[in-house]
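A single protein chain has been removed from this complex, and every other one stays in its place.
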Amino acid sequence: MATLESTEKPVSRKNYNLLFSLTLVGLLVALCAILSIATNTFATGNNIANLLRQGSMIAVLSIGQTFVIITAGIDLSVGAVVGFATVIIASLLQAGFPVWLAIIATLLVGLAIGVFHGFGIVKMGLPPFIITLATLTSLRGIGLLMTNGATINITHQGLAQFARDSFLGIPNLFWMVVVVAAPAYLLLEHTKWGRYLFAVGSNPEAARLSGVNVSKLIYLAYCVSAVSAAFVGVLLSARLGVGNATQGDGWELQAIASSVIGGTSLFGAVGSVQGPLIGAFILATINNGANLLNVNSFWQRIITGLLIIAIVYFDQLRRRGK
Amino acid sequence: MATLESTEKPVSRKNYNLLFSLTLVGLLVALCAILSIATNTFATGNNIANLLRQGSMIAVLSIGQTFVIITAGIDLSVGAVVGFATVIIASLLQAGFPVWLAIIATLLVGLAIGVFHGFGIVKMGLPPFIITLATLTSLRGIGLLMTNGATINITHQGLAQFARDSFLGIPNLFWMVVVVAAPAYLLLEHTKWGRYLFAVGSNPEAARLSGVNVSKLIYLAYCVSAVSAAFVGVLLSARLGVGNATQGDGWELQAIASSVIGGTSLFGAVGSVQGPLIGAFILATINNGANLLNVNSFWQRIITGLLIIAIVYFDQLRRRGK
Amino acid sequence: MTTETLASTVSAVPILDLRDVEKQYGPVRALKPLTLSFMPGEVHAIVGENGAGKSTLIKVLTGVVKKTSGTMFWRGTEVSLENPADAIAIGINAVHQEVVLCPHLTVAANIFLGDEVLKGGLLRKKEMITRAQAILNDIGFDIPADVQLGSLTIGQQQLVATARASVRGTKFLIFDEPTAYLTRQEADQLFKLIRRLKADGVTIVYISHRMEEVFELADRVSVLRDGNFVGTRNIDETNNAELVTLMINRSLEQIYHKEKVAFGSEVLSTRALTGTGFADIDLTVRQGEIVGLYGLIGAGRSEFALSLFGRNPSTSGEIKWHGKPIAIRDVRTAIDLGIALAPESRRDQGLNLNLPISLNINLPVYDTLQRGLTLNHRGEIDRAEKQIRDLAIKTPSRRSLASSLSGGNQQKIVIGKWLNHGAELFIFDEPTVGVDVGTKAEIYRLFGALLKRGAAIIVISSYLPEVYELADTLHVFRSGKQVGTHTYREKTEEEILALAIGV
Partner (left out) sequence: AEDVTIPVIVKDTTSYYWQIVLAGARKAGKDLGVSVPELGAQSESDINGQIAILENAVSSGSKAIVIAPTEYTALGAPIDQAAKSVPIVGLDSAPNSQALTSFLSTDNVQGGRNAADALAVAIGEANGGKVEGEVALIKALAGSGSVDARVQGFEEQLAAKYPGLKLVYDKVADGQAATALNMTTDLLTANPNIKGIFASNLIMAQGAGQGIAENNVKDTVALVGFDSDDKLVGFLKEGVIDALIVQDPFRMGYDGVKTAFAVVKGEKVEAKVDTGVSVITTKNIDEARSQELLNPKIN
């Protein structure tokens, strides 16, 4: 609530962000430390690799989502885009297209979806919630229609191998997070486009008066989100070896949650790349730990909910304390 | 986006709302007219009764949701509360409690959830998105834990009969919408609390400096939403004759969509009771029509998405045109 | 380019020429066909009542809104300004009436927004901060460049907006009531800046409700009334009375006046009151008395007022209400006691911008409008209509959104919503910011009526002539401390100013 933020002290945004990520890292480290003591399997190379693989997809999604949230928008379609993208790439591969072409085509489909969202928001004046909810619904329908609800088997082996392999001891899937996060970080923090994204989220009127092309930036944000989601679709299809339109169900909420845990404000103009990334891995660690500790899956839900509250509350406290 | 609203013309809110609902009603009527021509079963008493039953639950949810959205918040937990409430009432009934007591207890559970949300937002400073997302996750866990994933069969016949019966030719379930909508309308439009809700959504600081107890109103909004959801749980358990923790999945998005289709702004301070109601029945009519026309389930999704875009776009056009 | 250099050397060619420019917002004719020229290098003042169309004119000139009809010539060639970027591109910049910057960005980022310093496509953040700091220092504004804008007071934000507009290769710079939130000292700095820009050949358009500023700065002045262009005068061929008459179509004798009202019993007093932003404040306010608080931006007056109103409760010291010690822990307590506060920032604290005027005006009194289960709609309507009438709020309907009003008319709501509240102590924080001369007189008359009813008033103002003339007792604040207390006209304005600055 804006109410509660009004008492915030003047703090330079930069230092604040750094400190915030540090504390989130602290939390993640604490979680890992506890799990290393509680189980003798957590701190094994194999498990860490698993953890990195498991968190990577939501991490990429949450980075894209963060771009959108910074503009005070929201992208509910990302889960559906992931599922749809697995269908696209699987179909293309099975139709005999080379991998690189199939990947590019899938990303272009993501781009088209992002452009459509931008168009709906900028030109048609639709609220982001509505246009992306509509896409969510429709895309699942289109994906199911294309496959008739079935799974498309990807026979191409290279892709699956890639998803399983590691490079320098770190799973390729995690490298893909780096591949997305590094340019995203650069874009957000070190280019004028990034700055304009914050400006648009903070006060679109001010941005417009400064000559910023607000529409273009909204296109940009939704394209980043949709292309990230399509990319996650590529990764997921590689990991699963199939294309299936129902995959990625509910991932939009996980991505948004990761982003918010990572310090992004749903009111816009507050967010980073590192925050959501850590948020995603905190969630992945909770799940991984619960599995290792053999926590009943129902309890696991309850605990996840409570931990989300605890983490964000803790963060609020720290912010106010400063 | 705030950008796009800045060009809005000054139009009196009241007339505007009336006109807006009229046009939505117009849309609903148009939909019904088309379906009456396209099928010979739509315009039968029996089908209209079905339609009223089918739309009633989302309608009640969307009214509650609207209270929250007017304060610039969001309640993602409502679907989970519905499922959880079916479990509560089913357990109580099977444990031999009288119906009235079971209903009251279930509504009280809803109230407690609403109070918890208010507490999280007001006292703990959590964003509404996060606290209600956490409740969504946890409540499903608790419900599953209580039932072990099973369905609780409600052997009490009166409740099921009630859900099936009609009064003055109109299904009881629809009367329940009236039972919720009428006081909600009164509260929102004809009491100071209603005015305060708008004020809080528009500018909480200005509201506070005008003597409005902002915290209390946030509690109020989330309690209305959660109690409405618990009430829908009661209705659903009556209609299905079972309690099951996984029911109501995704209904939060449907409720929010209905609310937004009905003219509520996710930025707060704009909304009504009649709008979401009509929004919910527009969605129900689309589904009912698609079922009657035997549209393939996959196409049905695509069409629903496109119609949502069309309806909201049409509404934007009309607003700007004025 | 040759035409451009040619045009600028021939001073007879207007830099900007408007022919029959008109602007309508739906049914509202904010600007009726207007023909007006701006000459290169002049300071051109624009005056007019609230809602006369001044800001609308500025918005048309800067491409913020599109004109409904008419033509515009920039150095002799027709231009169509579709959006702010077009205006910026040809060198038109503005400091708008409402501070329109990004609260989440740093001061430096705001100053360079849309014009970032880049190297290899990447932002030079450090350099921008250094340069922004240099700009601020150069102009003489004491504001750190690396903090978030939102953490500054509204006055400081206004200065940042000014700094920002003046450094971007501007050839035509518009100020829409830039001194509304500035003290005399800051205003002087601003004037220095304006003269410097003028010397550099920049054309300045200057909008203000303060006549002395117009006479101090302007070469020519144009008057708008009700969206109509009334006339342009050379500054040395006109006077205050003539301008006021042109503006409001009648003459106005006494602007600052406080009606003589006998003081009654003490309403509120504080002893050594301390809180965030202020310390050790002792003051007393009696029935029939106006207590003025004067100081520079950030002197702690608003914080002090907010603590009396229970928004940010004080941390130590004592408050007495009618002689009895009390604690004011929240706003409700203050209102129930009989304290009313018209806050400083209408945008952030005073108004619910996207709600109807009626709701805004009635917000503090809905308690009394609730009859049993429902609301007394008649009473709600009557009260809104009465305030709109009494304060001459210019609007088509009580149902219009507050955001559709001109700045001054918005300010009237902020004040109006408390007027019939029946409070015993009124605190007005910068009550006449952006209010035109006629309405100002009206507001002062309302103060008089309140006093006669037995109320007490605290007025906070950064506009010294106002508090100087209004206040029976004037307290001067500096950096959160009370540095002087004087009765009416006990000291000269210069002495008070010196005290506030601390020289």
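Each chain carries a letter (A, B and C) given by its place in the written order, and its residues are counted from 1.
In this section, contacts are C-beta pairs under 8 Å (C-beta built on N, C-alpha and C of every residue); 3 or more make two chains touch, one makes a residue touch a chain.
The shown structure was predicted, so the numbers you read here are calculated from the model rather than taken from an experiment.
Novice: Quick one: which shown chains sit in contact with the chain that's not drawn?
Specialist: When the entire complex is considered, the left-out chain reaches A, B.
Novice: Please pick, from A:36, A:50, A:166 or A:191, the residue that touches the omitted chain in the full complex.
Specialist: Checking the options A:36, A:50, A:166 or A:191, the one contacting the hidden chain is A:50.
Novice: Taking the entire complex into account, which one of A:27, A:63 or A:236 touches the absent chain?
Specialist: Spelled out, the listed residue whose C-beta touches the missing chain is A:236.
Novice: Touching the absent chain in the whole complex: find that residue among B:259, B:288 or B:304.
Specialist: Final answer for the missing-chain contact: B:288.
Novice: Can you name the residues of subunit B that touch the chain not displayed here?
Specialist: 39, 41, 44, 46-47, 50, 53-54, 57, 140, 144, 148-151, 153, 155, 164, 236, 239-242, 244-250, 287-288, 291-294, 296-298
Novice: Please identify, in ascending order, the residues of subunit A that touch the omitted chain?
Specialist: 39-41, 44, 46-47, 50, 53-54, 57, 144, 147, 149-151, 153-154, 160, 164, 236, 239-242, 244-247, 249-250, 287-288, 291-292, 294, 296-298, 301
Note that in this section only the chains that are shown with their structure count from here on.
Novice: Looking only at which chains touch which, which shape fits best: line, ring, star, complete or other?
Specialist: Contact pattern: complete, every chain touching every other.
Novice: Top contact pair of chains, counted by C-beta pairs?
Specialist: A-B
Novice: Just give me the whole-number Å value for how far the CA centre of subunit A lies from that of subunit B.
Specialist: 28
Novice: Of all residues in subunit B, which are in touch with two or more distinct other chains?
Specialist: Expected reply: 205, 208.
Novice: Flag every residue of subunit B that touches subunit C in the complex, lowest number first.
Specialist: For subunit B paired with subunit C, touching residues are 5, 9-15, 186, 190-192, 194-196, 198-199, 202-203, 205-213, 269-270, 322.
Novice: For the complex, give me every residue of subunit A touching subunit B.
Specialist: Touch residues, subunit A against subunit B: 1-4, 6, 71-73, 76, 120-122, 124-131, 133-142, 144-145, 149, 200, 204-205, 208, 214, 218, 253, 256-257, 260-261, 265-266, 296, 298-306, 308-309, 312-313, 316, 320.
Novice: Flag every residue of subunit C that touches subunit A in the complex, lowest number first.
Specialist: Listed in rising order, the residues are 62, 64, 83-85, 88-89, 94, 96, 100-106, 109-110, 113-116, 118, 121-123, 125, 146-148, 150-152.
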